[in-house]
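Missing here is one protein chain; the remaining ones are kept as they sit in the complex.
Chains here go by letter, A and B, matching the order in which they are written, and residues are numbered from 1 within each.
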Amino acid sequence: MRYLFPSQPWDRALVAILVALFSGFCILTPGFYNGFHGTLAITEEFLPFGFVALGLSVVILTGGIDLSVGSISGLAAVIMAILIKSYGLNTWLAVLVAVGAGGGLGWLNGQIITRLRVEPLIATLSTNFIYSSIAIALAGASPPYGFGHAFGELGTGAIAGWVPVQLVIFIVLAIGFSVLITRTGYGRRLVMIGYNRDAAHYAGVSVASVERRAYCISGVMAAFAGIVLASYYDAVRADMGDILLLTSITMVVLGGISIFGGEGGILGVTLAVMILGVLRQGMLIAGFSDMVTTMLIGAILLSSIAIKNLFSSRGFDFGSIIRRLSFLRPPERMTSRS
Amino acid sequence: MSSTATAVSDPSRRKKSRPRRRELREVTLLVAIFAVVLGVGVLRPSFMSFSNIEFMVLSSVVLGLVGISQTFVIITRGIDLSVSAVLGLSAMVFGLLSTTSSMPLWQALPLCLAMGAVLGCFNGFLVAWLKIPPIIATLGTYSLYGGLTFIYSNGLQVDQVSPNFAAFGNDNLIPGLPVPTPVLALAAVAAAAWFVLNHMKFGRNILAIGNNAAAAYNAGISVRRTLLAVYTISGALAAFAGLVFVAYTGSATATTGTGDHVELQSIAIALIGGTAIAGGRGNLAGTVIGSVFLSVVITALVFLQVPAIWYSAGEGLMILAAVTLGARRSVNP
Partner (left out) sequence: MKSLIKMLLVSASLGAMATAAHAQTSIDTSKTIKVAMVPKLIGLSVFKANEQGAIEAAKSLNINFLYTGPVTASAQGQVDIINSLVARKFDAITVTSNNPTELAPSLKRAMAQGIAVVSYDSDVSPDARDFFIQNTAYPAMGKALVDSVEAYAGPNAQVAILSSTPDAAIQNAWLGAVKTYMAATYPNMKIVTTQYGQSSPSLSLSAGLNILHAYPQVTAIIAPDGAAEVGAAAAIEKLGLQGKVFATGASDPNSIRQYVKDGVIKASPLWDEVGEGKLVMYVARLAANHALKSDDTFTVPGLGTYTVNNKVIIFSKPLVFTAENIDKYNF
């Protein structure tokens, strides 16, 4: 029972924001509340970002980054579509192969990073270019579409007409990732590497192997997001994952995972996914333009991290606010990790 | 972001390998460029024509300028994703001003630098005072500045620029010397940046902060002000790159810069050039050569009649090759 309630202050703040946003939109924005299922179905618009964010969390916890998630999801979706359309493979078998391919691509990222000792940023940037070329080449001039009703249920279906399939899968996966990170040896090694690589190395952790698996997980989740997008649109396109990257990083960081690794948890990421998703959809329904919505989300990212930094490790008492806001105070620590 | 972290924690080892590695990367890149130019030139002689070489250098100028600013930021262990948005905003603002208000170049230049400096200064404030990790701070301002471009343009796009802009972007500054003005500008900026980094106290402070911010602070360096200055310079250079961009191409849309992913490209060339993402070490010459390298690779793929869909794969492979071949293997992970 204890685990149902967020224990970290940041997570609590996120819960409060989510509740406020959700109820605010329901009350103030006509058209946002659209019956139980209709309202929950809004999550279908943004959960693919959430799947990517879960996988990306694992990589960012190690202190790495994966810029290739967008092209992996595009490529995986294209592979799946071609297997179904050109080779007549069973749909779900094709999905499995595509998710496996995503894992393989992520594994390749891990190999380049750990064996060739290339920085994760530059390695995944390069593979991003390569994977997207392959996806464009495979997709051809008129990318395949129309994968049947059963497959469409993955992206737009609802269980018993109530809860969107995507949401159920997301919750299950989020719990799984949370268990992976907090309750398994692998998860602890993951966080330890991000917290202090040298200490992890000297403690006998095989840093490279943990990292390789992290990129593999990220690849699998990116591929899965691509499959869900393909199901939602009932179509694939080589570049359809491009939009996933920056928003997903935003979700991970807003969720409280330090971009330098070793800090944060999945609950926060899950909440951040919901907050950013509800905010974007709600604002669009409220009649704000895409431009204003995008700018506001940028501003929210900045102010929330700024507030988090101002108040972290201290309480919310008045004195700390004064102290924190007096910018003339010398810094306690810079952003350095060493 | 992580694999050189061990090197950071062990300064003695890194110091030893530093000069050698720098030279290696520049030499690797230069050898690679000559190899590509000669190799493709033998197969397609027009590749080595003056006009084509001029084009390859000229088309790398904008990226080179942004790469220099990115190099400065990366040395401080930071990253600046907003450069593409600043570039786009500057290209849009001054492209439109040059046509609608016929603003002359000599007015646009200082205004553009000032605008970039203000935008960059805001990044610096977020990073140095509010302690927002640079990747997050500049990701946020990326959306903000990108949105400003849309607001300013209000659906318009730059279709042509005034003759004095076009001359700045394409003609030779010194009659008789067949080097276009943007290339000279890049050379001047690179030389100034090199001097600042290697021969001025400010440059040493930047390197010190990148190596160990806490130690730099304890040594009496004003970390915040230095960071603020670095991001301000980055913004100003990105805005200048935007001005060069619009002068050279003569057109800009609201997605200029962000749509071309200049931010990722600029990080790529800084890293190809031998700047360490973990900070503390920068290679300006490598960055500039890196931008020429990218431009040569893409052009070579066109000359070799590789289908257009494979260009970005070729680019990715070349980046990987450049980064791995020139790198020295370290013992630890």
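Just so we're on the same page, a residue touches a chain if its C-beta (ideal position, glycine included) is under 8 Å from a C-beta of that chain, and two chains touch if they have at least 3 such contacts.
Please read all numbers here as calculations on a predicted model, not as lab measurements.
*Asks:* Kindly state which of the options B:Val57, B:Leu97, B:Ala117 or B:Ala254 is in contact with the chain not pictured.
*Replies:* Checking the options B:Val57, B:Leu97, B:Ala117 or B:Ala254, the one contacting the hidden chain is B:Ala254.
*Asks:* Of the residues B:Gly41, B:Gly146 or B:Pro182, I need the one that contacts the missing chain.
*Replies:* Hidden-chain contact among the options goes to B:Gly146.
*Asks:* Who touches the missing chain here, A:Ser218, A:Gln281 or A:Ser304?
*Replies:* Here the residue in touch with the unshown chain is A:Gln281.
*Asks:* Considering the entire assembly, which residues of chain B contact the chain that has been omitted?
*Replies:* Contacting residues on chain B, toward the hidden partner: 44, 46-47, 49, 51-52, 55, 59, 62, 146-147, 150, 153, 155-157, 159-160, 170, 245, 249-256, 259-260, 298-299, 302-303, 305, 308-309.
*Asks:* Could you please point out the chain A residues that touch the chain left off the display?
*Replies:* Within chain A, the residues that touch the unshown chain are 30-32, 34, 45, 136, 139-143, 145-146, 152, 156, 229, 232-235, 237-240, 242-243, 280-281, 284-285, 287, 289-291, 294.
Definition applied: only the chains that are shown with their structure count from here on.
*Asks:* Would you mind pulling out the distance in Å between where the CA atoms of chain A average out and where those of chain B do?
*Replies:* That gives a centre separation of 29 Å.
*Asks:* Please output the residues of chain B touching chain A within their complex, sorted ascending.
*Replies:* Its residues touching chain A are 1-6, 8-9, 77, 126-127, 129-137, 139-144, 146-148, 150-151, 209, 212-214, 217, 223-224, 264, 267-268, 271-272, 277, 307, 309-317, 319-320, 323-324, 327, 329-330, 332-333.
*Asks:* Show which residues of chain A lie in contact with chain B when the two form their complex.
*Replies:* Chain A reaches chain B through residues 62-65, 67, 112-114, 116-123, 125-130, 132-134, 136-137, 197-198, 201, 207-208, 246, 249-250, 253, 258-261, 291-292, 294-295, 297-299, 301-302, 305-306, 309-310, 327, 330-331, 333-338.
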